[in-house]
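Shown below is the structure under consideration.
The other protein chains are all here in position, but one chain of the complex has been omitted.
Letters A and B name the chains as they come in the text, with residue numbers starting at 1 for each one.
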Amino acid sequence: MNSRIVEGRLTAFLNLFKISRKFSIGFTIMVIMAILSIIGFFNTPYHLEGWGIVTEETMKRQGLPPCLPFNCPNINHVFGTDDMGRDLFSRILVGAHLALIQTVAIVFISIALGIIMGIAAGYSNMVIEKISTYLIELLIVIPSMVLAAALVTIIGRGIQSVVIALIATWSPWYARLTYILVRQLRELDFIKICEAMGFTKTYTIFRHIIPNVAPIIFVEGITDSGSVLIEIASINFLIGVASLTSIDLPDWGMIVGYGIRYIRTFWWISFFPGLFIALTALGLILLGDGLTEALSPWLRRRWRLWF
Amino acid sequence: MFSLNYIIKRVVSAFIVVLGILVLTYILIYFSPGNPAYTWAGRPRGPRAEEAIKAAESELGLDKPLYLQIYIHINRFFKGDWGISLRFKQPVISVITRNLVASLELLIVAFFIAIPLGIFLGVMSALYRGYLVDKVLYTISALFISFPRFWIAILLSVFLQMLGVNLFGRIAPSYMLVIESVSGSYIIDSIISGKAEIFIDALIRILPPAIIVALYPMSLTVRVLRYSLSEKLYEEYVKQAISFGLPRSRVVYRYALRGMVPAISQLHGITFAYSIVDVATVENIFGRDGIGSTIVKAIPYNDYPLIIGLLALTGILFIVVNTISDIIQIVSDPRVRI
Partner (left out) sequence: MEAMVLNEIVVRARNLWIGYEEEDRVLWALNGIDIDIPKATAFCIVGESGSGKTTFGNAVAGLLPPYAVTKGCLEVHNITVIDGSRMNYSGIRGNIVVRIPQNPIATLNPYLKIGSIFFDVLSQRFRAYSKAKILEITLNAIKAVDLPDDILNRYPHQLSGGMSQRVAIALTIAINPEIVVADEPTSNLDAYLKGTTLNLLRGIVRSGKTLIVITHDILFASVLCNFIAVMFMGNVVEIGKTEEVLSKPLHPYTKELIDAANLDFKNIRYANNKLKADLNECAYASRCTYYSNRCSEKPKLSYINKSHGVACWNPLKNS
């Protein structure tokens, strides 16, 4: 790739900011979240041991004031502390990368699996098409929340149960979208010509179908990622509610769900992680909307009913 | 009718998917790490563990070949014998139906709020795209989509509590003994037994959670209409209707919006499935019974039979909803002939 192309891509990217304010806002929010998650990954005010648990020694070593359970937000603990005396701000910072990684992993893997399933259902031999179609139909109706609960009882309460459950339930949507797009493509002349000229299906798939389908699916995926984030958080919320003992894993949804039992008196435990979920999801949705808007100029037109 | 054939075909394929779900649930049981009987018995510990595992083994028929096990599983499912819930010590099927009805009640009330409101606001947004109304509506819907509903529910419940309003539970405890359960939904039961005050109580209690669950489908409708209705208004037939001098409301609702019915039906088929997660979380915050609170109670007890039953039944519910929304999509478009 020569520098001209890179430069062109860069200007196109910078143009996005000029074209769409939504994109700029969403991008800014997401950059801030990414920076927070990187900071949280390496260092947090009260995070040294484990998932934000502060031990006596480390506090002494750092000269930090002692952590008491249920401190309300103050100078030392901007977001307060939870029932174990853990600094909520540190836990939210650590949770940032968990949230982002889970969302990105789910969206990307679902898209990849979805494209594979969709192409299998729309452009392969009869038997595979039939099987894949039924597989998509089947996966589409599986309730993610209950599947996650089942996996939690089998594998345990890590993030992997939720991730697997969501991949299983989001990929069929992309598969269905791919399937529809592939069906449309198959009707077009250039695919028909490829077939008539005796190219193999594999060649056609990689040369023509995937390049045409993938961008559409990706924009869709970016728009969906906000909903994915919230679904992750909701399921983790349920796990948090179900948990009988305090959870070490600083997942935002779980913190909210666990904190719900204290909501009448210690509101901050549930409030601040929820706020971060909301902000991140807002950023993702604005990002997706901005991209859609940039790709379809007529959406940017101001107009009212003229008749 | 032309569509009868299609409906039969659709129902048959739905049935195949139901069988698929049952097989899948069995696979989940069979391939659970360790011994399936151990999982099915809820990972028992203590002196009676041996006994419980033995019982689970014979219940699942683990000594038989795999296809027979699946056959037994499906057979038991259709007979309504889904095992005993470890947490509730009751048959799984009765626990689930009771709670699923409660959740469905909430979900349906939410959609009754969401669809008309979403369509109305979406039309407003599409008609004035780029103007103040639209900007406000866009912002609101983006916020409602991106704010987790459980978080909004927490804020609302704390707010209600500060006002001193107690709307927890599905019904006031004192009414609980008065009403006899016919359908499991207090709204329907109170209508059947003709008790107006219970009806009003149940309705008031369902409103706050239902409004919160309605936020997502409503905002999604607004966004979809905002994007695609203005596109529809450019369709040639809409332009022609304008040229024939039809009044604005007629053009918008009978001409442009009519063309959106299949898309809206499809959209709500999808969001119905998505909203069940919202229902589950919101139920927990408002202290209502339902599948959300069932899951929450089942997880700490490793109540595997209950979760598997829930998986199967919710899956079947989604199949029904999908099938209905597909049929609406087809029937509402006179151009499609099957």
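Throughout what follows, contacts are C-beta pairs under 8 Å (C-beta built on N, C-alpha and C of every residue); 3 or more make two chains touch, one makes a residue touch a chain.
Please read all numbers here as calculations on a predicted model, not as lab measurements.
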Out of B:Ile188, B:Leu246 or B:Ile327, which residue would touch the omitted chain in the full complex?
B:Leu246
Need a quick check: the contact residues on chain A for the chain that isn't drawn.
297, 301-307
Which chain B residues touch the hidden chain?
234-237, 239-247, 250, 254-255, 258-259, 332-335
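Note that in this section only the chains that are shown with their structure count from here on.
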Provide the C-alpha centroid distance between chain A and chain B, rounded to the nearest whole angstrom.
22
Counting only contacts in the complex, chain A reaches chain B at residues 134, 137-138, 140-147, 149-150, 152-155, 173, 226-227, 230-231, 233-235, 237-239, 241-244, 253, 256-257, 260, 263-264, 267, 270-271, 274-275, 277-278, 281-282, 284-286, 289, 292, 298-305, 307
In the complex, chain B touches chain A at residues 13, 16-17, 20-21, 24, 28, 32-33, 39, 127-131, 142-143, 145-151, 154-155, 157-158, 161, 227, 230-231, 233, 242, 248, 251-252, 270, 273-274, 276-278, 280-281, 284-285, 291-292, 295-300, 302-304, 307-308, 310-311, 314-316, 318-319, 322
